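Working notes, structure below.
Every protein chain but one is kept in place in this view of the complex.
Moving on, here comes subunit A:
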Amino acid sequence: MAKGFDIRRQTGFSTIAMACFVVLYLPIILLVVYSFNAGTSIAIWEGFSWRWYQTAWQNDQVQAATIRSLVIAAWAAGIATICAVLAALATTRQGSFRGYTFAFALINQPLMVPEIVTAVALLIFFAMIKVGTGYTGLFYLIIAHSAFCIPFAYMPIRARLQGMDLSLEQAAMDLYATPWQVFRRVTLPQLWPGILAGAMLAFVISLDDVVITEFVKSAGQDTLPTYMLGQLRRVVTPEVNAISTALLAISVILVIAFFFLSRTRK
């Protein structure tokens, strides 16, 4: 490129942008690096070791919290994705209908209402049910997670559905396919990347949740993030870094996969 007057250049902008990228990643990289520290400090490097991963792995509380996190995330992602697929089918085709605004507002509500407000509302509501029924199992966490995961599952599925060619479905109809056959054989195969993307996003969102889980959980129902939140009050060892790194790895892999899945439609 010839060195001339670049109309796009703004002095200092590239520098600030680069600083931004460094600042975004540096704390996370340091956190990951110190998870491999041989010493007990999270700031003084004493050599490489897997020690803290072993410690975390052998910690019963961490094990239980990990399994609980994964179980809740799997259920929540499953429920949210099914709900989101059906809702997307109902809201995407042929413009608006009576009650569209209401349905749309309800689906997007978890994105607009501050999490702390929903958390408080669920605390009060579930406390009533817990007193009434005596049941204190994982159901409350699963249903709460399902609810706030719905908009995240809904967005990529709806985007996929909007970009789809209706003529294939019409061709199937012309050939006397039943609505179920059309959905199963024509719509679903095309929609699949969107569904997968939505489910992965919902899984990550559920796995990362702190606030609502913290308020809804009964005694002994810590998930990995709420367990970590409790640990931060004490002296922090690289064990927390090790747990964080494992969680980060899952999130990053799923987010990158999501990115490529949702990009294929272009």
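The rule we apply is simple: contacts are C-beta pairs under 8 Å (C-beta built on N, C-alpha and C of every residue); 3 or more make two chains touch, one makes a residue touch a chain; residues count from 1.
Keep this in mind: contacts and distances are computed from a predicted model.
**Student:** Can you pick, from "Nitrite reductase large subunit", "Carbon-monoxide dehydrogenase small subunit", "ABC transporter permease" or "Na+/H+ antiporter subunit A", the UniProt name of the chain not shown?
**Tutor:** The UniProt record for the chain left out of view names it "ABC transporter permease".
**Student:** Where the complex has a chain not shown, which of A:A38, A:I82 or A:L138 is the residue touching it?
**Tutor:** Here the residue in touch with the unshown chain is A:I82.
**Student:** Which residues does subunit A use to touch the chain missing from this display?
**Tutor:** Where subunit A meets the chain not shown: residues 5, 7-14, 16-17, 19-21, 23-28, 30-31, 34, 41-44, 79-80, 82-84, 86-87, 89-91, 93-94, 97-99, 103, 106-107, 109-125, 127-128, 143-144, 146-148, 150-151, 154-155, 166, 169-170, 173-174, 182, 201, 204, 207-208, 210-211, 215, 225, 228-229, 232, 236, 240-241, 244, 247-248, 251-252, 255-256, 258-259, 263.
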